[in-house]
Structure formats: structure tokens, C-alpha cells
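Just dropping this structure here.
Excluded from the complex is one protein chain; the other protein chains are retained at their positions.
Labels run A, B and C following the written order; every chain starts at residue 1.
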Amino acid sequence: MAELEFRDAICEALDEELARDDTVVFFGEDVAKPGGVFAVTGGLQEKHGPERVFDTPISELAIAGAAFGSAVGGLRPVIEIMFADFLPLVMDSLVNQSAKYWYLSNEQKSIPLVVRTAAGAGGRFGAVHSQMPVSWFQGVPGIKIVCPSTPGDAKALLKAAIRDDNPVLFVEHKRLYSIKGEANGDVATIGEAKVVREGGDVTIATAMRGVHEALAAAEELSAQGVEAEVIDLRTLRPVDTATVLKSVEKTNRLVVVEEGPRTGGWAAEVLAQVLEDGLGDIDDAWRLTTPDHPIPYSPPLEDDFIPGAKAIAASILGR
Amino acid sequence: MAELEFRDAICEALDEELARDDTVVFFGEDVAKPGGVFAVTGGLQEKHGPERVFDTPISELAIAGAAFGSAVGGLRPVIEIMFADFLPLVMDSLVNQSAKYWYLSNEQKSIPLVVRTAAGAGGRFGAVHSQMPVSWFQGVPGIKIVCPSTPGDAKALLKAAIRDDNPVLFVEHKRLYSIKGEANGDVATIGEAKVVREGGDVTIATAMRGVHEALAAAEELSAQGVEAEVIDLRTLRPVDTATVLKSVEKTNRLVVVEEGPRTGGWAAEVLAQVLEDGLGDIDDAWRLTTPDHPIPYSPPLEDDFIPGAKAIAASILGR
Amino acid sequence: MARETPAAGFTSPGAESQLFVDLYRRMRLIRRFEDSVQTLFQQGLVHGTTHLYSGQEAGAVGVCSVLGDDDRVAATYRGHGAALALGVETEGLMAELLGRATGVCKGRSGSMNVIDLDHRLMGCFSIVGGSIGAATGMALALKRTGGVAVAFFGDGTANQGYFPECLNFARVFDLPVVFVCENNRYGEFTPFEQVTGGAILDRPRILGIHAETIDGNDVWTVRHTAAAAVERARAGEGPQFIESLTYRFVGHSRSDPGAYRAPGELDEWRKRDPLTVTRAGLGDRYGVSAEALDEIDESVEQELAAAVEAASNAPFPEPGPVREFKGG
Partner (left out) sequence: MARETPAAGFTSPGAESQLFVDLYRRMRLIRRFEDSVQTLFQQGLVHGTTHLYSGQEAGAVGVCSVLGDDDRVAATYRGHGAALALGVETEGLMAELLGRATGVCKGRSGSMNVIDLDHRLMGCFSIVGGSIGAATGMALALKRTGGVAVAFFGDGTANQGYFPECLNFARVFDLPVVFVCENNRYGEFTPFEQVTGGAILDRPRILGIHAETIDGNDVWTVRHTAAAAVERARAGEGPQFIESLTYRFVGHSRSDPGAYRAPGELDEWRKRDPLTVTRAGLGDRYGVSAEALDEIDESVEQELAAAVEAASNAPFPEPGPVREFKGG
């Protein structure tokens, strides 16, 4: 199996699903002819034609509304919202239209819709081009949130998201676009976490870029005699707490590492579920997140802001 | 002190702050001449003039943008977003403009802005006119979320919100508009929970309508020999977990009652903080919320959907 | 579920007469349906809030009369008229408003969010502007099948972001969608001129969208205008816009004393009641007798009474597990 970049894994998933299913369409700002600002989707328009892959006006609400309506009409739209920071502009359509349709229609029709978006800090893009959108949507029933950390998962989960009959927010961490890994033609199962490193002393549950930081931290910790189990949650809504609970049964210690503000994020949801269902297994549980303020631009500030490998290791050793 | 309705307490707070401070302005859809769809703000335009209290087009994004910009320019705008369900339409301005300005400007200016909104289920308004907006904003640094349960708190907290130098989301539960209570001219402190009933057996932490349900549940429980301590959180961002932790030290049992979807709500944040900071005191902790699906219209479905007094009591007795 | 052919022409005078008699019947059904809803609301049997279509019937009935099987409609919280015009079952719609298990959405949606895909109603959208986004997207799908999407919405909606974004979007991709702006002079309690710069009609026009303003209380005008618009949209000429001037005879929603109305305005419009206009037109054009129309009215009463009776006797849904997602 060949190694490929995360961005190309995304592109392959789109390409294969566009080829497989004529109802799949893909649109967004500067995604077709220019191939996207992160050079992810180049070539898809040439291959699948301008009726199925096209550039839109800078009209996020129209993009999301059009995606919703076209899904009611039988298409399986994939849209790109260039930066996750722009998702508030489409939130009405996602929350009040797409997420509710299946229920309100009494299951007449579900909305197979994928929103691809580039998220996350570390690229010096500043406070309004670096946010994680998960907390805005984690309390929205009817939406799935998928957050891959590797090219292989990105491809397999995007294929799964496109085939899923429900609205899926597919979050692509900007700092992962250039990482390389293997990817095949598999279709993953949404909602399953994965233990990516075994260890008996402490559980680190995280996602996206955090997985790479956690794995690096685990190496540091191992050198000091602490064996961390690292869980890549992969889907954040619904989140696979069963896998976390199983790990915590063994380690009794849990840190949830979230790239996102401390208050009100998905790490809180993981901790809450663990408290509700695994209280007896816990000796210690806490979160490591970004602080509660906007994302700074200046490199030393931004670096300090994001919980990286060192901070994770230190946090664990400091308990 | 005279009793007055929750809606009139809100109106009095607006009236007094408009009278006190010339930089306070108030606008929204149908709020001025018609006095608001919940009959909250009648008479304010006559009294304070159409330059300071006015009706806008149905343009939520413009309303929020105008509020933000006017706050930069020295005003203290209060806006009404008629139903909280419409907040996604203004989220970009709140999240990317108002909430970030204080930090990004390096404290050149903060944004004293209040967003009043009617929220909550139980009125048979259906899935798109009954939602709780808290989970959408709980992960947004720079925003405060105030959620009163009584006329007295509504007035004192709205006055505090208007005087606060930061953006405040002020959530008015629709089912509370007609309840009566006392209100004076006090200005409350945002961020302080209140123990509204003492009890040693279990702590119920909740907000808004949930407070009334919890108090009713506590009476039922008391009849069965269980004394519940009821905490009205009053502010949900930042949430006063210290008061909860103090109570849990005594009761060792905590249920957080949230009118909002089970996954990803503010109850998760409360549980997470309790787990992080009060693990040793907890024998049992759980959430009681609405299920993870849109809010149904049909009365028996909606009644079953909302965690009321009976459900709270049963949940506690069932552990 | 009766569906008209999408043609605007008629094979015979008799067919035309019969068609408009049918449309009259639908308009009458809507009016009396709304009257019933009002009563049931006052009796506490319809809950929450309702937004009635009384006075605007010619709009939905005229427009929907030209739609074919492949076409789809997005309506608003004021959507009973569009639903009935599309052939949504009277009883099922009433049962929905009464919150019953036999409702078209099993009591889940209520008045403001009705969906009935079998009857081409992609939904009633209770966010102002939502119907515009929905229909624009539907048109993207229908482009493949020759179908046309229709969005209903009001004058006040022209100031909401969905409107300009989607009109432009539809224009850029020349989507087969007909935007029907039902200008009833008010958004809730606010006169539209007070909050609207310029004329609504100019907004689509300058985007290059064919647009016209019509008498929305004359079902002949509405039908002919809609037929031409749908035909153009279907022929690939891109989005179409109709501003249909009308007036609602009742409050915006539940408790609305109507203090905002200009003096005499309601009375003036009542003279142009679409039911009166249609009755007169049926007599003048085709010699349909008042007695024949009274019989229709009577049959509407019977249909409605039966529907209300059946819906009122239907069981409420049982609370129970809900599938958050399709497929698990």
C-alpha cells in the first residue's frame, strides 16, 4: 500500500465516491477549478464535470441551504466550508434544517450531507482561521462529527461519511494535511474509537492532531517508566466512551486532551460520561485543553496555547 | 416589594438602564412599537424614543453586526433575538467579532453587548422555536451566559448584564414569562449560583425552569424522606462550580438537570469540573436531560421530553 | 392527492371551468380549514402558535395548480395553504396540528414544520428564509429530472440573508426554482416599507432573474403567471420570481390584535377576498351558478367536519424510543 498525504487521502475518498455514486456532488468556494485553498480537491472537476463539482459564490448560508435541499431531493451533497471558523454562518441550516429533518418528517427522509471543513490551530492563521468547531455542534442531535487523525482514517471515514444517511461534520485538521500514511479503499465505521497505543498506567483520550501529540508524549513518558494508553476517538459525536471506559478499567487514570477551549468542549462530555458510568474505576481524571481565550497569532503564544506532547507528558507526570 | 411577572421584571430592568445610561440602546424585530412577541418590551420606545429603542428588519446578522459595531463605537447595545432558535444566524458576529474583540485588540476595548433571547420548550412551539442555545455558546471564550429563574433574578441579572463590559447572552425561558415574584432595583453579580433549598441527601444543580421543577421534586422527595439541596446556577458561563462542589461535599450525590440534549450540554461541563475537582466527594453523579432528538410538538411527547419534577424525583429515587 | 398537469392551456372551456371550480374548492377548503384551526386553537386543542393563510389562498392554490409530479414545494410556518393546495390530506394535516399519531408527521412537527414528501411538500420552514434555501437546494437536485422547485415566503423575508444569497446562487447556476414572495404588507406587526429599502421586485431583477409583481388575490392571474414561470424554469431559463400582492385577514399568529394595520385597510382588502373574487370570476367567465358554488362550499364543510372529527378522535402518539439517526 502506497503512502500518501492526508490531503490526497481526502481527495481519493471524494474521487472514489463521486465515481461510485452519481448522486454524490461536491461544491464550495474555490474548490473546483482552483482545487481548494489547501490544495485538497484539485482535478475533481475535470474528472467528474462541472455539474457535479463546482465553485460557488461566497455565500455560506446558500451553500448549506442548497446542500440541505438537494439532499431532500435525492442527492448526497458534500460541501466544503473552507475554514471551520466560518461554520457559524451555516449553522442555521445545519441545526434547524439538516439535523432535524429525519425526526421532524417522522423518518420520511434523512439528510445524507457531508460538511468538510479545515480546522485547528498551529498554522499562525490567527483567532478567526484556527478554531475547532466541535463544541458548537456537539449539543446538536442528528449530527455526526468525524475527526480523523491519519490519512488512512481520513479516507475510510470520509467514504463512510459520504455513504452515511445522516448529516456529518467532517473536520480536517489543517496541520495534518501534509502528514503521510497508508490508505486503502476501506469504508470505516463512524463512531468507533481506536486504541493506538497500549499502556497500563494512564489513558490519554484525544483526537486529530492531539493523537500525534499524545503518541509523542507517550514515548517521553515511557522513557520515565509511565506507560500511557492512547485512544484516538476518531468520531466526536457520538463519542465512543465504551472504549475509553474499558481502558480506564485498566489504567484508572484518564486525561482527555482537547484542542479547544477548556470550558464546554467535547472533553467535558467524555469526562461526564466516564463519571456517570465508570466512577468506580477512576482514581484521577482531568482535561488538558487550550485556555479560555481566542487563539493568538504570535508563534510563541500559539505554541504555548496548544497542548502539545511536552504539555501532555508534564500534565501526567505532574499529578 | 410588589410582585411582578418575569416579563415585567425584564422590562423594568431595560427601562431603568435605558433611563440611567444614555449609551444603552435596545433593538430587535417587533420589539419597539409592537412591544415584542412575548409582550415584554412594550412602552420602552414611547419612553426612550425611537433613536434608542427601535424595530429592525428581519436581518439577524445585521442586528448582531450592528450591535457589535455600535459597542466598539461606545454604545451599550441590547438586542433581542426573538427565539433562541434563531441564534445560529447571528453566531458569526457573536463568536468571531464580539467575543474576540477584547482579546484581539489587546484590551483596547471590550464589547458591552447583551443578547436577549426567548428559549426553552414546553410551549408547544415545536422543534425550531423551543431550543436551548447554551450548548452552542458554552465553548466560546469571551461570552457570558446568564439564565435566570425568577423575576427578581431576571431583573437584577439583566441590569448586571447591561452594565457588564463583556458580551452577555441573556436567556429567558419562555415558560417563565408569566411567573410572578418580587424584584427590586438591585444589580446582581454575574457568575454566582444560589442554593435555593438546603438538603443533605442529594444535590440538584439546575437552571431556569429546571429550578422550579427541582424545587417541586424536592418536596416530593422530602415526603419520602430524601432531602435535596437545590442549586440555581443562574449563570452557565462561567458556571459557579464552587457552590456545587461545596454542596456535594455534604451530599456526595449530584444530579445535574438540564433542559437540553443529553450529549454535549452544560451539564457535562458541570460534571466534568466536579470530576476534576471533587472526585473524592462523589458517591454518585449523573445528568438528567432531554433526549438526543429534536423537540416534539405533540403535548404528550413534549411533556415526556422535558425533565419535570416527577422525572427528577424518580431519577433520584431510582439510583 | 389530485395533481394537475403542468400546462397553462386548457383542452376545452369545460375543462377550464372545471379546473377553476376545483381551485375554488381548494381555496375554500383552506379558508375553512384555517377557521377551524382558529377555533380549535381557542379551545386549546391546537397548541403553541399558528400562522393562518386566510386571505392569501389564491397564492398557494394558483401556484401549486401548475406543478407536476416531479416538482417540489418549500413553504413556511404559514404553510397550511400550500400543504392543502398540494393535496396533503386534510385529516392528516389537522391531526398534525392537534398533535395526533395520525398526523402527517405523527405529531412531531406541528403547524410550523410540516413535511409531506408524498405530496411534494418538502417542508414548511419556520426559520424566515429557510424555505428559500431549501428550494434552491431542491432545484439543484431537480435539475437532473426536469422538475421545478418552488419557494414560498413573505415580504419581510426579503431582508434575511437567505434571500439574497440564494437568489444569487440560483441565478449563477440557473437553477429551476420559482421564488414566490407573498407580499401581505407586514412582517409580523411591522409594515414592510418601514424596514425595506426600495422595491422588493428590483432585488431579483438586478440579478438577472425574471420577476413580476401580480395581484395575488386573483387565482387566474396567479395561475397564469406561475405557469409561465414554471415553464421557463423547466426550460432551463433559470430562477423566476413572483411577487404576489395579498393580505392576511387574521392576525400574524395566535394573539395579534392587529393594531398595526392602517385604518380601513382590512376592509379594503376584504372587498378583494380571493374567495369572493373567484366566485365572481367563475360566474362571469364560465357562468358557474352561485348555487353550484354553495354546494361546493357545503361539500367542503362536510369534508372538513369529517376531517376534524376523525383527527380529534385520533390517539395521541405514545412517547417512546426515537432513532436519532437513520441506520442506527
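Odds and ends about this structure:
The working rule: a residue touches a chain if its C-beta (ideal position, glycine included) is under 8 Å from a C-beta of that chain, and two chains touch if they have at least 3 such contacts.
Quick caveat: nothing in here was measured; it's all calculated off a predicted structure.
Although it is left out of the displayed model, the omitted chain contacts the following shown chains in the full complex: A, B, C. Of the options A:Phe125, A:Tyr177 or A:Trp266, the residue whose C-beta touches the omitted chain is A:Phe125. The chain omitted from view is touched by exactly one of C:Asn159, C:Asn183, C:Ser253 or C:Thr278, namely C:Asn159.
Across B:Ala62, B:Ala216, B:Leu279 or B:Ala311, the single residue that touches the chain missing here is B:Ala62.
Residues of subunit B in touch with the missing chain: 25, 51, 54, 56-57, 59-75, 77, 92-93, 96-97, 100-110, 141-142, 144, 164-166. Subunit C meets the missing chain through residues 159-165, 167-169, 171-172, 194-199, 202-203, 205-209. In the full complex, subunit A touches the omitted chain through residues 29-30, 33-34, 37, 55-61, 85-86, 89, 123-129, 291-294, 296-301, 304-305.
In this section, only the chains that are shown with their structure count from here on.
When the partners of subunit B are compared with those of subunit C, the chains appearing in both lists are A. Comparing the CA-atom centres of all chains against that of subunit A, the greatest distance is found for C.
In terms of their C-alpha centroids, the spacing between subunit B and subunit C amounts to 36 Å.
Distance between chain centres (mean CA atoms), subunit A to subunit C: 40 Å. The distance from the centre of subunit A to the centre of subunit B, each centre being the mean of the chain's C-alpha atoms, comes to 30 Å. Residues of subunit A in contact with two or more other chains: 92, 96, 100, 103-104, 141-142. In subunit C, 106, 108-109, 113, 127, 161, 322, 324 are the positions where the chain touches two or more neighbouring chains simultaneously.
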